[in-house]
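Take a look at the structure set out below.
As you look at this complex, bear in mind that one protein chain is not there, while each of the others sits in place.
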Amino acid sequence: MAEFLLSISAPAWLAYSVAALIQCALLLAVALGSAAISIWLERKVSARIQDRLGPTRVGGRFGWLQPPADGLKLLCKEDIIPAAADGPLFRLAPYISFCTAFCVFLALPFANNWVALRLNVGVFFILAVSGLEVFGVILGGYASGSKWSLYGAMREAAQVVSYEVPMALCVVVPVLIVGSMDLVEIGNHQAGWFWHWHVFHDPFTFATFWIYMTCAVASTNRAPFDLAEAESELVAGFLTEYSGFRWVVFFMAEYPAMFLVSGLASVLFLGGWNGPIPIASLLHLTPAVHPLAGWIGNLLGMCNFIAKGVLGITCMIWLRWTLPRLRIDQVMTTCLKYCVPLASAMLAGVMLWMYLLPGGVWTQAEQLWSPSTVNAATAVRREQAPGPPRPAEKQAHHEPEPMDVVWTR
Amino acid sequence: MDAVNWHTIFFWLFAMLACGFAVGVVVTNNIVRMACCLVASLGAVAGLFFLAGTEFVGAVQLMVYVGGTMVLLVFGVMLTARGPFVSMQTGGGQWILATIIGGALLAVLLQAAFSVPQWMAPKPLVPQAAPAPTAATLGLALMGVRVDKLERPDPVLRKGMSGYLLAFEIISVHLVVVLVGAAYLARAKRALGPRPIGLGGRSAPPLGAAQK
Amino acid sequence: MMNLLTQPVGLSHYLAVSAVLFVCGFLCMATKRNILGVLMGIELVLNGANLNFVAFGSRLLRGGTSDGLGLDGQAIALFVIILAAAEAAGALAIALNFYHTHATVDVDRAEELKG
Amino acid sequence: MPINQVQPEAVEFDVHTDEMLINMGPQHPSTHGVLRLVLRTDGEVVTEVTPHIGYLHRCAEKIGEHLSPRQFLPYTDRLDYLSAMNMNLGWSLTVEKLLGLKVSEKTRHLRVIMAELGRIASHLVAAGCYGLDLGSFTPFTWTFRDREKILNLFEAACGARLTCSYITVGGVTADLPPGWLSQCEQFLTEFAPVVDELHAVLTSNAVFVRRTAGVGVLPAATAIDYGCTGPVLRGCGVAWDLRRDGDPFYTEMYDGYQFEVIAQTEGRYPQDHPYPPVPAAACLGDSWHRFYVRMLEVVESMELVRQAMAKYAAAAGEVDKPIPLKKKLPQGEVYLETEAPKGQMGFMVKSDGSPIPSRVRIRSSSFCNLSVASELCRGVLVADVPAIIGSLDLVLGEIDR
Partner (left out) sequence: MNIQEIHSRLARAFQPWLAATGFEAIDPWIEVRPEGLPEIGRYLRDSQDLWFDMLHCITGVDDIELDAKKSAAKKAEQPDWEPHLELIYHLSSTRHRHRLVLRTRLPRWHEDTPGRLPEVPTVSDIWSAAKWHEREVFDLMGVCFVGHPDLRRILCPEDWVGHPLRKDYEMPREYHGIPAR
């Protein structure tokens, strides 16, 4: 984008700032859009589960205008700040949550190289920033001054912080397989048919995927783990004192977090923008053929990615409306007694597997099956992974790409 | 003002944030406000790390320091704050003395910072074609293969080939020991003795006596 | 240092910021009566030092492979962060214990050694 | 000491927090109606629960001393407003016992139909609200959807959905409209699969089991000692059901009906049917068993309604008309208990010959069931209190009278 503006001789600083603004606007649109979609989806899916229709009258037959209607209603609701509240902190808390949830979108790739900020430490950055969301909650609970909201804030903080550990362990597995923390690279590593996805890479990664999903559900406070706003015990947890726009901002933090977590799951385990059938490569829509074709290929990839994200959200909603809520100590025991040991076992398992069968189940099968097709498959994959030539090759000779030294492809 | 150097703009932004909130920590009396200012300043410092090109350290700072230690600290603040907004004033005299010493120290440091000429202007930037800094080299250094010293000309500097593997192991053991010790230390002592329900167990703390 | 916005930022600017952080941390440790305030001062001091290490060790500021700290700076910064986490945990445990016995976190009242 | 109740002293508090007195109710979402629970908690562990009632006290007994029995009937609807039919039945039988009045076969079978339908409706509300207490919203909508069908049947029979005043002293206000029996038959056939769905979503649901099995364990002796009755008592394994062991005047109503008392005796529930087995974690007398007993009673009541419909259709003659409004009551005093969905509902009438009784006494089952709550909630976590109170299935209208 910036190069394009520079080419039309806009002053440098204008070009860069405009490019940055466009990308921010795009990301904000994605974050709020995902929030709107998931709100609408939640209403419709939960209605279907509960044998009712869900919103139908607002805008068209399927009530798709419901999220804006909710937003408008909440906007004109009165914003009450309780007397015992600590003013500035009370106002600040929702924005901390929203900012952390939003700036995680920076590092999330939507298609091959379509990412706002291609960080070399992408996955690590996402984990770090999603860890900060708990501050917003603690501040919110503490600043509202009431005993109940403090209870809710404490519970949620303990839960989110403790679920970060198994989630980090599960995220390390795909990083281990690919050898780099760069999300675009992880996505490209899963190109080709759906059996190239990491989830089918080996039994351990398959199990890791499910552990990751449980930890993800727990860390975004959804479904059976939603202790914070446990209606039946603590009225509404730390959200009791919030109303009107601040309440919306808190929910603007929770719903994009849902999309983000399922998006991350799809990139790490389900092949991100690589669909089950590699349409883009079959139709030769790759940049090698023509830059515009590459762009369309990426567009297809993005649709794939968003479809998987929405699928993840539907599963979370489905979980929420069928399971009752777990008790705080049960949530903690599942984390410490089940998730952490299992995740570390899977990590050890994958390491062992990588050592014994480097490629993963299907590549091995392919090799055993017919050595000749292997070169074709790897060729497809190598040619299929376009984008800027990987730094390794371009690397000046004197610094051999360390990855190649240790992990054979 | 031909090409505004992005690096500078963001540097000043993060620097101002970091120093501003650091001063905020010193000035405010309310312990909760102090914690929040500290979190903000550490976040700004993480931004500075990113700016300085060391992404991995920035991410570690965000995750371990801000996401971990600060949450610990905030929990500590909430568990020990008697009233919701406890604040303890320090005597006026201490303030003046502290600011004098602090100011002197600051002057000395600043003078030192700006005295060495080659620190002032940065080296001509390595051509942009320099590879995007991957965390791989740092990761390998931790594991013991000092990739960046492979072709160092003079033998003396090449000595540090062994990398940080030993230090890395010691640190992990150290961390485990300290955390287990801390958990054991923080455990409430009155664990198994029978506690009459009515009286709220141990002698009720002298409420309000301690604070001004 | 006249036209700050455009004049390229050098290493010494980073040193200045870390100096400010260091001094604020020092002041905080000196004046705060609450144990946790002192703890926060320590965190600030550690961060100031960290910034120095990273500044010297960063590739952009020191221009590639000349005489800079290279990777050592970043590695040491990593170790400092991890150790700070451990130290904070230990210090908090002591603070909590102090709070249980004396029901206050005021530093001036921590005279007796027993308990 | 039942296994789940952790001794407060033995629990090792990792961080000491001060004792907090927390008010749960009276307008708390999970207490059913206006019940106020004061919890004394230390951190997460609840050390003491004291229920406060009386917010819905309407002096029903005092009013009873100024109205004739048939005029007092609408007040009995408002006692346990979720099963008005059973309340009317209890009151009408008590006064008929005083009058020494016997109703015809057709009326008797009609009363069984109505009583058992009321039991199904009340248990559905109990199951739905219990799911709500534990956080799952879906069973709530399912159970209320089916309860609507029962309420439509009641409306077709007596014009009112909730406060029916249908079963009166001396008989029934009006006979069933034509086609009612086929509607009822259709409801029963449609409702059978729904019970399996409820079992899938709740009873055998792993999270539900973890939240209820072994929670709020009530030993049988304490249950009897506190006078708990109904599913709460049967959940502790005591096979005590007034339809079989009650006052002869009441058990005559169920002559010729095959039904068993749903209680786990010798480790086995009487009706061996395809319903989910008892999970390992559940021990006799905990919240899970109380819920399970209610679910099995719904199935048993459906069976009873089918039998009663067949007998009602076969019975000859007309349904009895109620006694005149101001009929003189014989001198004397009578007390009768009937098996209401929540437990034993006792009515006492003392009259001195005038048409207005001189004393009316109402023994409420939830009143005793609630009195055991403080015993159950000692040493449990805050999140367990709604789970335990929900399993007792309380209705405050009946407790406060």
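Which chain is which? They are A, B, C and D, in the order written, and residues in each are numbered from 1.
One rule holds for everything that comes next: a residue touches a chain if its C-beta (ideal position, glycine included) is under 8 Å from a C-beta of that chain, and two chains touch if they have at least 3 such contacts.
Only a predicted model underlies this, so the values are computations on that prediction, with no experimental measurement involved.
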Chains still shown that are in contact with the chain withheld from the display: D
Chain not shown: contacting residue from D:Pro74, D:Pro219 or D:Gly332: D:Gly332
Residue touching the undisplayed chain, where the options are D:Leu21, D:Cys59 or D:Ala314: D:Cys59
Contact with the hidden chain (one of D:Ile224, D:Cys283 or D:Ala315): D:Ile224
Positions on subunit D contacted by the hidden chain, ascending: 53-54, 57, 59, 61-62, 65, 97-98, 100, 222, 224-227, 238, 240, 245, 247, 332-335, 337, 344, 346, 348, 350, 358-359, 361, 363, 367-368, 371, 400-401
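As a working rule, only the chains that are shown with their structure count from here on.
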Pair joined by the larger number of C-beta contacts - A-D, B-C: B-C
Rounded Å distance between subunit A and subunit D, as computed from the means of their C-alpha atoms: 48
Residues of subunit D touching at least two other chains: 15-16
Shared interface positions of subunit A, touching two or more other chains: none
Interfacial residue positions of subunit A with respect to subunit B in the complex: 12-13, 16, 84, 86, 88-89, 92, 118-121, 124-125, 127-129, 131-132, 134-135, 138-139, 142-143, 145, 150, 154, 157, 161, 164, 180-181, 391, 394-395, 398-399, 402-403
Complex contacts: residues of subunit B adjacent to subunit C: 1, 4-5, 7-9, 11-12, 15, 18-19, 22-23, 25-26, 31, 34-35, 38, 41-42, 45, 48-49, 52-54, 56-57, 60-61, 64-65, 68-69, 72-73, 75-77, 79-80, 82, 88, 90, 94-95, 98-99, 101-102, 105-106, 109-110, 112-114, 116, 119-126, 130, 133, 137-138, 141-142, 146, 148-149, 152, 160, 164, 167, 171, 174-175, 178-179, 181-183, 185-186, 188-189, 205-206, 210-211
Interfacial residue positions of subunit A with respect to subunit D in the complex: 46, 49-52, 147-148, 151, 224, 226, 230-235, 321-330
